[in-house]
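The block that comes next holds chain A.
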Amino acid sequence: MKSFQPKIVYFLCTWCGTGGCETAASYRMSYPENVLISRVNCTGSLSAVHILRPLIEGADGVVISGCHPGDCHFETGNYRARRRIAVVKSLLETLGLGPERVWFRYVAHGEGRRFVDTAAEFNDHIKKLGPNPLKMRRNT
Partner candidate 1 sequence: MEEAFKPKIVGFLCNWCAYAGADLAGVSRLKYSASILPIRVMCSSRIDPLHIITALLNGADGVLVAGCHPGDCHYQQGNYYTRRRFAAVKRILETLGFEPERVRLSWVSASEGQRFAQVIGDFTRKIAELGPAPCRTEAFL
Partner candidate 2 sequence: MKGAQIPAPKGIADGILSFLKKGLQEGIFDALLLPVKVPAGDSFSYVLMRETDLMDQASPLPPVMPVQGAKALSNLTRYGNGAEKIAVPMRPCEIRAAVELHKLEQVNLENVFLIGLDCPGVLPLKEYLKNPKKGDALYRKALQEWALESPRWVCEICDPVSPEAADLHIGIMGAPRGKLFLIPNTPKGKKLLKRLDLKAESSLASRQTEIKKLAQKRTKNKERALRALRQEVRGPERLLEIFANCINCHNCMRVCPVCYCRQCYFDSEALKMTPDNYLMRAQRKGGLRLMPDTLLFQLGRMSHMSLSCVSCGMCEDACPMDIPVSRIFTLVARDAQIVFGYLAGRSLQEPLPQVIYREEELKEVETPYQETYRPS
């Protein structure tokens, strides 16, 4: 069997997460190329649908990074994001759809190392979990 290359969607907030990514780039650090970055203005702007849809339509995991608590550019966006993600994870847990395929971790603008590590660690984590069973189902 060919080694499993997961497809990972990484949501980064414009102000911190993306900054972490830029910092990593300026230090020439690298992260797995199968991690697809998607920038959102704030993690608080993510709806549950943004997390569920990739999981149904082909992603093996979704990871979300925004500002640390108290640092949100919009003051409270990351607190709200945390509550929303809690709902999605509870839903995935109840229905046995793999809540472990969704990660939420703060990454500040200067934390290039933390960004790269998160991408790599999540990638390894998903590799261990194997392909997302939902994504290959035709009947969705």
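Basis for inclusion: all candidates are chains of the complex that A comes from, given by their letters.
Following the convention adopted for this analysis, a residue touches a chain if its C-beta (ideal position, glycine included) is under 8 Å from a C-beta of that chain, and two chains touch if they have at least 3 such contacts; residues count from 1.
In this text, all values refer to a predicted model and were calculated from it rather than measured experimentally.
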In-complex contact partner of chain A, selected from candidates 1 or 2:
2
So in the complex, which bits of chain A are touching candidate 2?
47-49, 52-53, 56-58, 69-70, 76, 79-80, 82-91, 93-97, 103-106, 114, 117-118, 120-121, 123-124, 133-134, 136-140
